[in-house]
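Contents: one structure, followed by commentary.
Left out: one protein chain. Kept in place: all the others.
Order of writing sets the labels: A and B. Residues in every chain begin at 1.
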Amino acid sequence: MKLYITENTKRNDKTVAVDDTILVEGMPSTAGSKMLGEFKPLFDAEVISRLYNTGFSITGKSNVGEFGLDLLGETSNYGVCLNADGTLAGAAAAIVANGDAEYALSVDLNGTPRRAATLQNVCFIKPTYGTVSRHGVIPCACSAEQIGVMAKTSVKAAELLSIIAGHDKKDGTSLPQMKYDYTAADNATGIRIGIPTEYIEKAEQTVSEKVYRFADVMKADGATVEEFSLSELSFVQAAWQILLCAETCNNLSRYDGVKFGYRGNNSKDIGELYTSSRTEAFGLNAKFAILYGSYVLSKGHYESCYDKALRIRRVLRNKLDGIFSQFDLIIAPACSKLAYSPSDVVNSLEACYNESYFTALSNISGIPIVVCGGVQLMGDSFSENKLLTAATVYERTEVGK
Amino acid sequence: MKEEMLKGLEKINQLSLTQEERRIVLDFFAFLAGEEEALESCNTDNVERMVHLIPLKNVLREDVSLKTFSQDSLLAGAPKHTDGYWQVPRVVD
Partner (left out) sequence: MKYEIVIGLEVHVELATESKIFCSCSSKFGAEPNDNVCPACCGMPGMLPVTNEKAIDLGITAGLLLNCHINRVTTFDKKSYYYPDLPNAYQITQWFSPVCVDGGLEIETQAGKKVIGIKQIHLEEDAGKLVHDDWTDSTLVDFNRTGVPLVEIVSQPDLRSVEEVLAYLERLRAVLRFAKVSDCRLELGSMRCDVNLSVRPYGSEKLGVRTEMKNMNSLSAIARAIEYEAARHIDAIELGTKTLIQETRRWDDISGKSFAMRNKETAEDYRYFPDPNLVPIVIDEEWIERIRASLPELPEKKAMRYVSELGLTEESTALITASRNLCDIFEAAYPISGSPRETANWLIMDCMSYLRSKQLSADDLIIDPLKLGELIRMTIEGEITRNAARRILTAVIEQDADPKKIIEEKGLSVQSDEGTILAIVERAVADNPKSVQDYRNGKTKAMQAIFGSIMKELKGNGDPQVIQRLLKEVLDREE
């Protein structure tokens, strides 16, 4: 199982695995792609500096799908991770599940870490956009991507998050608050939980069972649970796909075989150099994101696609304000089923798009997520403590059994 | 989305697909065209676009120059370089 792209044998007792889309000085950084070649970053990501300062060691650069455009690592140039039963696994989540590292840092661009955490039954926190610095993240969708923390429990994940979160002046979208205090209350009394029915309908029973199980545990602890309809979900995926691909297209244009990384064999002129490098080194998902991205930004489509998606983003944000005045958090599946085999991703483009139904809402709006017990907990911006409360109550109950 | 249009997109993005890849991509473009129709069902009249998810304004840096990276370290990963420059095939205007 190819868990690491680069492994680091020097470890101490505070261990973290870092996805290969996050820069660590002196270690190759591939973003799961052939395109970056032997690229060695010249600086550490801000989150890495903060971890080093707290005495952490990095176990290695965990395997990722190419530029985060994957269902579960199937598009990595460095090999797929498979469980013993031949199903797909996300490397960072597997590393944490098997104990090789206590924590992992993953970039949530399009939901992969949430799916991975669900399947490995570990906890993943995707923090509110703007709370964790993106300095040192290999960029795709700058308006939305966030580094999140993978750990066995929500308490542990929150501990690490409190080290890496906080203002960074090197990131122009970093919120001013210097430190965040992540604490969970010890019971769920009075917490109002909503379940959007559309998500339940789209998921297999094994998955929705987990959602209802979670709801039952919360109710037993004094929370209220109510199902409701979130009809906007009919266009969230499409709107997000537009923004994701447009920004990714733009962020991938810098890879041209000139300055670093892979250079194509055919370089009789500059055009050939660009084309051969980019053709030979990008996988199909990356190429598609580039092509679709430039399509939605082109004259004639900009208004109806990209500009429209930006306005839909605001409509969704406003809608979420309404939802979160009614509920403290909403819970949903993170994916449609609990196991994926390689045959499920033969058409990876379609598979990723279909699964993004469950994850796009948080990506497009920046709201935080905690994945716990195979369930996705979503809250308003800065509501991590409410999410952690629900997660802690659930974990306590499950452990108690 | 026709094949000609797709080839045009490939060209401006400096990459090329195999015929098989083109087939997959064209199919998926067609699929997404259907999905795009759903966007129409969202009323965005008088709604301002939302480029940023944070309400920040005027994030500015003081005009101070810093030298942090040497020419050597930057060129260390260059596929081809000479005399302190990155090197590419001759570019004609």
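The rule we apply is simple: a residue touches a chain if its C-beta (ideal position, glycine included) is under 8 Å from a C-beta of that chain, and two chains touch if they have at least 3 such contacts.
Please read these numbers as outputs of a predicted model, since none were measured by experiment.
Chemist: Going by the contact rule already stated, which one of A:75, A:106, A:294 or A:381 would touch the omitted chain in the full complex?
Modeler: Residue touching the chain left out of view: A:294.
Chemist: For the chain left off this view, which of A:121, A:173 or A:354 is in contact with it?
Modeler: Here the residue in touch with the unshown chain is A:173.
Chemist: Among A:256, A:328 or A:395, which one touches the chain that has been omitted from the display?
Modeler: Answering carefully, the residue with contact to the hidden chain is A:256.
Chemist: Tell me, which residues in chain B touch the chain that this view leaves out?
Modeler: Touch set of chain B with respect to the missing chain: 12, 14, 49, 51-52, 54, 56-69, 71, 74-75, 82-93.
Chemist: Could you list which residues of chain A touch the chain missing from the display?
Modeler: Given the touch definition above, chain A has residues 23, 31, 39, 41-43, 45, 134-139, 141-143, 169-173, 246-247, 250-251, 253-254, 256, 258-260, 270, 274, 294, 297-299, 302, 306, 310 touching the missing chain.
By our rule, only the chains that are shown with their structure count from here on.
Chemist: As a quick test, compute the distance in whole Å between the mean CA positions of chain A and chain B.
Modeler: 20
Chemist: Show me the residue ranges of chain B that touch chain A in the complex, using the header's touch definition.
Modeler: 1, 6, 9-10, 12-17, 21, 24-25, 28-29, 31-32, 35-36, 38-39, 41-44, 47-54, 56, 59, 61, 69, 73-74, 76-80, 86, 88-91
Chemist: Taking the complex as given, what residues does chain A use to touch chain B?
Modeler: 37-40, 42, 129-130, 143-144, 169, 172-173, 175-176, 232, 234-235, 237-239, 241-242, 249, 253, 256-263, 267-275, 278-279, 282, 284, 287-288, 290-292, 294-295, 298, 304-305, 307-315, 317, 347, 349-350, 353, 365-366
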